[in-house]
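Sharing a structure here in structure tokens format.
Here the complex is missing a single protein chain, while all its other protein chains stay put.
So that you can tell them apart, the chains are marked A, B and C in the order they are listed, and the count of residues begins at 1 in each.
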Amino acid sequence: MRRYFSRKLLIYGLTFFVAVTVNWMIPRFMPGDPVASMVARANVNKPEAVEAMRAYYTGLFGLDQPLWQQYANFWGALLRGDFGVSIWLFPTPVSEVITRAVPYTLALIVPSVLLSWVVGNRFGAYAARRRLLDNTVLPVGYVLTAMPYMWLAVLLAWAFGVILGWFPVAGGYSFSMRPNWSVTFLLDLLHHWALPFLSLFLVALGGWAIGMRNMIIYELESDYSNYLAALGAPSRLIRRYAFRNAVLPQITGLALQLGVLVAGALVTEIVFAYPGLGSLILKAIQNKDFFLLQGTFLFIVLGVLIANFIIDIVYVVVDPRTRAGMAGAQA
Amino acid sequence: MSLLVSELKVHYRTLRGDVRALDGVTFGLRDGEILGLVGESGCGKSTLGKSLIRMDGRMRRAGGTVVLDGRELPIDDDRAMNAFRFREVSLIPQYAMSALNPTRKLRRMVGELLRSRGAPLDAEELERRMSQVGLPREVLDRYPIELSGGMKQRMVMVISTLLDPSLLIADEVTSALDVSTQKAVARALLGFRERGYVKSMIFVTHDIALTHHIADTIMVMYAGRLAEKAPADVIVKKPRHPYTRLLLDALPEVGVRYADRRLEGIAGSPPSLLDPPPGCRFRARCPIAGDECAEDPPVAELTPGHHVACWKV
Amino acid sequence: MSALQEVAPPERAGVRREALYFAVRNGKLMAGFGIVLVLLLLGLLGPVLFTDAPNEYGPQPMSPPSAEHWFGTTTFGQDVFTQFVHGLRSTFAVGVVGGGIAAVIGMLVGFVAGYRGGVVDEILNMLTNVILVIPTLAVLLIVNAYLGIRSVAVQGLFIGLTQWPWAARAIRAQTFSLRTREFVDLARMSGAGTGRIIAREIAPNMSSYLFMTFILLFGGSVLIASSLDFIGLGPTEGVSLGLMLQNANQWSALQLGLWWWFVPPGAAITAVVGALYVANVGLDEVFNPKLRET
Partner (left out) sequence: MRNRARIMIPLVAAGLLAAACSGGGATPTPPASQSQSQGAPAGANPDQLPRNETLYTTGTQWGPPPNFNPIREWDSAVGTKGLVYETLFHYDPNAAKLNGWLAESGSWTGDTTYEVKLRQGVKWSDGRPFTAKDVVFSFELGKMETIPYHHLWDWLKAVEAADDQTVTFTFAKANYQQWDFNLYTRSIVPEHIWKDRPEKEVLDGINENPVGTGAYTFLSKDQDRVVLQRRDDWWGKTALNMEPKPRYIVDIATPSNEVAMGMLLQKGLDLSNNFLPGVANLVKGNFGLTTFYNEPPFMLSANTAWLVPNTTKKPMDDPAFRKALASSVDVKKIVEGVYGNLVKAASPTGLLPQWDAYVDQGVVSSSGFAFDPAKAKKLLADAGYKDGDGDGYVENKDGSKIGLTLIVPSGWTDWMESARSISASAKAAGIQITPEFPDFNALVEQRAKGDFDLLINNERQLSNSPYTYYEYMFQLPVQKQQNTVNFARYQNEQAWALVQDLDQIKTDDAEGMKKVISQLQQIHLDDMPVIPLWYNGLWAQSSTSVWKNWPAAAGGAPKTGAVMWRNWLELGGFETLTQLQPAAS
């Protein structure tokens, strides 16, 4: 067990190192000079003042130091939890900008990923080898999973928001509300959360349903299923076993899909003006706020790594074979 | 008679038409009898084994009946068959190595299986039977992946016979095992009969030598039909059907070594069962075939219990 | 099935003929490939038949679908159908380039890691895992910003370069199970080199699997490209379905009632990718008789 996890941790550590390095490199590769654009946006029209501001910001951001020094500083700051100061939202620290946005993204992504996974697996398992369902539910699944996230999101926003007026089309909660712990406010949060959640949920749902349907057909045709059938076991039991075994590759699939799901969430947030990381990244791109970009990407990488690790643990708990293998290795 | 199969015809639906995998087979099985079912690949022995417990989706009964302990088996009605499976007819599959759900501990799996069939798990009895085949009780708290191949095989044998079925079909159970394990399996099967866990048994194999050790009666099939059926000694010592003789001649020394491939070592190949020509199906390969062989040979009982389908006997 | 094989011992040609036989009778496969083919032809021939430059302004802005403008026109009077056929072409291009490159890298890494095992496997596996978790968007962003010129081909190239890890993983696992087979042993004993064994023995034996992997990579590339286009990281030259979506959205097409501008590109992406996925399941059934419906 220790070997298994230390291996995994090594991989994740390496990934993090690479990600940090890549992130550090982002601004050094980007065209344009962030200080120049920042100064340009400040309406200073006296050359002397411009030079003063430029020198000031360059010093502040450490761009005048040698590269290795910048790199070392970057790691040092990172370990202190200091991601620098946002240029776009100057002078707010990046870590603060991110912490404010993260709850929204998590609230969107965690339930939609988990629920779509659970429900999709159920659907797929249920539809497999049932002709009527297989021919009705699954085509819908294919269509859903093939949809571009933002297309569905925009259509939903238009239909349920603008036309029917059932749901708001922007914001994390009503613009007339102030956060508090009342039921009204919680319902309001859910109200705003519903459409972005739904579009993420639906697209992911189709993928899981199809994955599970294909997986479970393999399992239903497997030897242990045939043996149980030959012993007259009811199909309920056989399906239960098949489901349990088909879920294992789906768990791995969840880990593999995380990156795609995160990207989907970001795009969806943009469509619904949901105040999470997605909207932030878009603006960071548009404003060339590389400190913010670095921060968000690092955060996403970290999130994905943690999620991967959790999935690893879950997998070990769920699949006896990994545990058995490890027990054997220890003995 | 424990089992009575008469004129059983089972066809496979394929793209090019029906394959007559089983084309009118009649035989009986006494209480306590072990029948060895031999023949080369594609002779219909596996189809027969499957038909008696669970047809797969492409199999179809084209005629004939199967009666077990006086009740007709609804072999082509998957649901109705469920009542008979496990309790009346049971199976030790060819794929015993992978027959156990990999993600359940055995105790739980056996318990769930039994409960689903409305039978309580008698843990003591289970452990007793396991120890009879040399499985320690700790095995029950393991996952299948933690067992060796032989252990899995024995575990499947124990599970399949837990409800004391009347008829046990052992489908090629030894083909994947080495010789000493084969012997152990054979001994275990005999033990099952002695202790009354199973009444009668059909032992499907292409290993005529091993069959001789275990079976009371041996039935040789060829191209979907019965060629010869007789007590084991008679088949081995005084075979009458030319096919049986060729089979035995191909073996260097009966009972010493099995030689799987030799069975197919006879020149030529069986006719296509898609649309088989009339007459004796062995005709084309038969060294003594004559004109009369153009017609279907009847099954004749030469001596009591010795049935042969050949014009030349 | 085992009974079938017993009756008629398989030959390679026979297997192929049988696959073809099942292929033409597989509704999923035929419907899927049918849709893809129709859209592909539209994308290939459309731009030739409707030679209008797709971004040309027309005299009738915001007009609904009609005989003259099959899919209506945009706010600027551009013909949506003309953009649509051009967009289809770039969408297929991105899919082929992105999916193709990802498949090639995935195969190389997967084959070598799976066949060689040992240290090579360890290193490649680690590389795969590292790239697998890094969000694709980050890399694509740097590239887009750095290169400035964003053609469809370059977009496809970089999608391909970031998308291969899962394919490599899957192929590695398959190769792993194949490498201990008899025929591979035989080839090894006869002194064939790694490359030769992979090319001659392993790859052909999982060709159907590879093909299906490519289909999935193709679909993935198309979806990623549309997302990038939508965020504004799409190709600056030409038209793609994702860019159409972005434009329609930016110019509030739906709110202004120009549904014919927003709906077709998304529907076409969905149709192409969805049809490919359906065809993929169909293929799986053809190559894998156990999955055929009984």
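The definition used in the following text is that a residue touches a chain if its C-beta (ideal position, glycine included) is under 8 Å from a C-beta of that chain, and two chains touch if they have at least 3 such contacts.
If you're wondering where the values come from, they're calculated on a predicted model, not measured in any experiment.
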Interface partners of the hidden chain - shown chains only, full complex considered: A, C
Contact residue for the chain not shown (choose from A:P168, A:G295 or A:P320): A:P168
Those residues of subunit C which, in the complete complex, touch the missing chain: 55, 57, 61-62, 75-77, 145, 148, 232, 236, 247, 249-252, 255-257
Positions on subunit A contacted by the hidden chain, ascending: 30-34, 36-37, 39-50, 52-53, 56, 86, 88-92, 97, 99-104, 106-107, 110-111, 114-115, 118, 122, 157-158, 161-162, 165, 168-182, 184-186, 189-190, 193, 240, 243-244, 247, 270-273, 275, 279-280, 282-283, 286-288
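FYI, only the chains that are shown with their structure count from here on.
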Most centrally placed chain - per-chain CA mean versus overall CA mean: C
Separation of subunit A from subunit B, taking each centre as the mean of its C-alpha atoms, in whole Å: 55
Where subunit A and subunit C are represented by their mean Cα positions, the distance between them in whole Å: 23
Touching two or more other chains - residues of subunit A: none
Where subunit C touches two or more other chains, by residue: none
In the complex, subunit A residues that touch subunit C: 11-12, 14-15, 18-19, 22-23, 25-26, 29-31, 129, 131, 134, 139, 142-143, 145-152, 154-155, 158, 162, 210, 214, 217-218, 221, 256, 258-260, 262-264, 266-267, 270-271, 281-282, 285-286, 293, 297, 300-301, 304-305, 308
In the complex, subunit C residues that touch subunit A: 126, 129-130, 132-139, 141-142, 145-146, 148, 166, 169, 219-220, 223-224, 226-227, 230-233, 242, 245, 249, 254-255, 262-263, 265-266, 269-278, 281, 284, 290-291, 293
Residues of subunit A that touch subunit B when the two form their complex: 222-224, 226-234, 236-237, 241, 244-245, 248, 319-321, 324-325, 328
